[in-house]
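The complex appears here without one of its protein chains, the remainder shown in place.
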């Protein structure tokens, strides 16, 4: 038989946002800052939209790495928030793993900064424990395209699936009829080209 | 023994054109528009040329996504045309799957917009059902090279084979002697460099 | 003596936003859409911030070119708004020129879509009438880098000065002490890296 | 006073197509072949559309350089056609210069292959004789971006203006109201993104 | 135990040069022509240097595809030369397969134009028959980087190993002491940077 | 169960620096020289910092390849230093293999010049003998991105893991609390952006 | 007569380092951080080496812009250091201009962050006062290549000359015989390729 399609399921998925900190973001140079900011907020928006359990974690946030991006903190006021005292791999932090397991979900949607460390390390650890791991590549950043390629290769060799925030949203939503306006808003807010399509469409169909 | 070569066979292949819609095309930025338009039409031409069963499908074509590109509609007036009422993954639409299965073919040549959703989702679903899946990469488009790379990786990990329209045409044709003029026309119409070779050659061999 | 420095002066400058329309924006491929949207809104914000007279104009907005981007219309409800009935060069429209001249300003800050037409044509016309012309390059877009380079060359040969929205804001502001918070907000809202600097700085100096 | 705007005037312009030959086109690598072919045909279409006197010339067309691209020959059956017996600079050919001067036009729109030779040489010669010269940069090609940049610099230093086929069309047309359908067709046939806008627009406004 | 290292062995390897024809070379745009020509000749030189059985084949060489590059024909006057009458996949030609098998080698070093067809097809066929396949990536060319990436992926999924001509030479040679001058000449003739090292070194150690 | 995470362990890892020679470095063109020099020295610094057994080797260092980069020699005065008399694959040199095995480590961190030869060959040999192999991609260099991609593909197909020096350092360190200052210095000395974060942070928290 | 060559003269030149601050550096994305750091330090080294009067200035250094890079402060302990209280254009600060004029030099070598503001504004002001202005392009940084191109164009239109740190050093030095070792050290410390040349040369000429 064919290869099983491990498909994202909104009832079985959690989101892990790892180290999107104000200082660390200055290290990200494989994606333009305007685009990267948009992608991270889009991922956060979709996590909210689909009511996915979301876990925030930071590394040394009182030092040069800087605080978590304020928008993320504001969007998830009740989410587990693990300010790691030193562990570089979030999975080495017991509170983090406990929070992940407390969600009861087996599909982990992971994004973070920088890709080869803050994303790859917990991804590899989670794969070892037989979670299904989905990397939101465009909400994860690193020093340059070469370090990204190396990180992707290491993760996919271990079984991680590479996603984008758009693909993640689409796979979770399944059918536009579940909520046309909701998904449309998500796209309109984070894809300028899509917003333009909606603007033109609405103008023509709804009159002046 | 060696690894089996799953080779395209014109008697066992169908073409799925997914969501090449006027609005969605404005999202495609990993391939230049002139080239992309040419690639999509080249794939359509080869589907006609080899008489491959072809299935058209669209997502929400009455909304901002816009109508199917008119050229495709005109080229395949009798092809199954599934205007999906909401399913993002075409394979979630029963009519679409029924149309695919009605072809009786086990090799699916897929292209669409955008790659990580409209192409990848049905590709992964089809692989799960043990179809052989061939992605026409250059007739599929997405937001940027990074999202394309992620989409490719996900599909190849599941067993999809990455093709181009040119490679697809060559593998289906097998031998120039089956029809020199037909294949030559296909190339001449869609590869400017090849057309130039033919122009120079014809001028010299056929005189003024 | 040296070459005169024609410096932007907030008391002598007006902003012309030319054809940032939902349809035309799909033609812009020399700047990434996320970045371009941000740049255009940043320019609009700075026009508001410095209270510069601002003129909006569109080309055929009831046809395929689509309506003006709604955000711009909303930000400048009282600005002269010239929906040109056909003139491609906005300067060929008498109402537009009248609106420009009614501002009494001699420095014109111009941005638009597409660069070699909607920006370059009125820029060249204005230079001919001895206005000082400042092109906001990163809030203007076109088909690709090559067409942009050609457009820049034509405009600078005629005496236009190439600016960015950031340079424009800095040259208009002159001194941070005129309003630290205002300029800081402008940068924080449109330069993710700068926002991160402020986030880290504020966290450390204002404490938890 | 300001700098004079030397604006293209359809009553005072001629088009020179220099050495778009099937062999020489294989040398063009600064523009993708699909795009380049489209740009050259777009320029030819606009020359026809505006009824501009058009002159064709070739270099050694019976040798390896190959024949003129057949589409161009077919589009301008009655145009002066100067197959130069050896002069590399078309302006060194008396028949060519005579044909140019016979048009009575002072604005020359030039495109050709390769840029630094077949375009630049006649452009520099024409500028010396006080013609206004407009280079259609995207319908001219050369070995790579570096040789193009060098060629552009030489020509602009001598006073040539850098255009694109789209900018040329817009500057010649002046006002959509002169012929909406005609200009719309030109754009629809050569700008896929614009065609998509028209498709979506027409479907919504004319559709059932 | 670890993964077996299938290492090139000069006593067990043959070289297949597929369709390096004067016309087809104009299609190659993923590698600069100067570099590509050098790489192909470097591969031919190393085949000669290591006395590897070498097989030449062409597709339709009397038509627009053009003749085999003369340098290759001249370098291998006694090599099997299969001018295929029509088969696109060289492996579909019995004479070609017979020539390959007549070498008695199990390691096939393959290069050709274009990568996804002339290289990939025989590579996949050979892998199916349990040959070890080594692709000389930089002596193979195709339309652009995207089509190359797709072709590489298809071949490596089937077990092909991706090489460069330099890596191939080094793996075959094993030890400089086998012939310092011979390998040095090969590098000096095809790697300008290496030639410069030798020039500087020789001048200092042998100079007057 | 999930896929095992073969994680770098500072008690089980050795570093192999292969052929970072003054002459050979002129061949490296897939990474900018400033960055490459920094990456190699960062890897050396981390090897020192974690007290990893480190082995140096060179190829023909008295010829055009040139001497080992002096900084490396100076940093590891007591490390095994194998000046190979001719073997291209370091693993073909008995002294080198003996030195590797004498470390008693099963994890080999490898970097060198050029990637597809000096790195890939010993990596493939070591994998065959069941070592775990970690390639420090950004401290390894080669002719261009294409040859790098081919080399990476060959190594990962055999089971090598692709790392960066930063990821290597982070995976070895595990927890900042093991030594904040030490790791901070390593980053500050080799990541300008990180140094800037520390500078700003220190200035604000430690005052003038 | 020809165009006068305004050549850098070490007896008539001063260096202005504008706003190389730890925070602002995170905005620089048109040059890789490793290379940019090297370039700035190279410029500082050459200023020291040629004993050029050097002036340091910062913008809001106690705020998010951050402190001057410590290395620069340490290298020029006795240089005029103008911490501007608010002026964005350093030339608007009387102390700065006074310090410049106190040098008695007419040639100003300027570098800073970001190019279109901190470099361009004082450059344009200085040109207006008839200084000769030399921009050290590679020790100046900005958001991206497009903003850089625009900034360069504005400055060169006003008469600034574009230099690199290497060109600046060479033009100031005039003749190697003035001090071979000094210039050699400067290059060796900041050009890895040049250091490698020296290493190979020294090894061969000075023996083992």
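Labels A, B, C, D, E, F and G are assigned to the chains in the order they are written; within every chain, residues are numbered from 1.
Just so it is clear, a residue touches a chain if its C-beta (ideal position, glycine included) is under 8 Å from a C-beta of that chain, and two chains touch if they have at least 3 such contacts.
What you are looking at is a predicted structure, and each value in this text was computed from that prediction instead of being measured.
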- Item | Contact with the hidden chain (one of E:22, E:75 or E:145) | E:22
- Item | Chain not shown: contacting residue from E:11, E:32, E:94 or E:130 | E:32
- Task: Against the chain that's been left off, what residues of chain G make contact? List them.
- Result: 1-5, 7, 31, 137-138, 152, 156, 161-164, 166-167, 170-171, 173-178, 184, 191, 193-194, 196-198, 200-201
- Message: Contact with the hidden chain only, please: which chain D residues?
- Response: 23, 26-27, 59-60, 63-66, 85-89, 92, 114, 116-117, 120-121, 124-131, 143, 146-147, 149-151, 153-154, 157-159
- Query: In the whole complex, what residues of chain E lie against the chain that is missing from view?
  - Reply: 22-23, 25-26, 32-38, 66-67, 69-70, 191-193, 195-197, 199-200, 203
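What we mean here is this: only the chains that are shown with their structure count from here on.
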- Message: Counting C-beta pairs in contact, which chain pair has more, C-G or B-D?
- Response: C-G
- Message: Averaging over Cα atoms per chain, report the distance between chain D and chain E in Å.
- Response: 41
- Between chain A and chain F, the Cα-mean centres are separated in Å by 31
- Length of the line joining the C-alpha centres of chain A and chain D, rounded to whole Å: 48
- Task: At least two other chains touched by the same residue of chain C: list those residues.
- Result: 23, 26, 32-33, 66, 191, 193, 196-197, 200-201
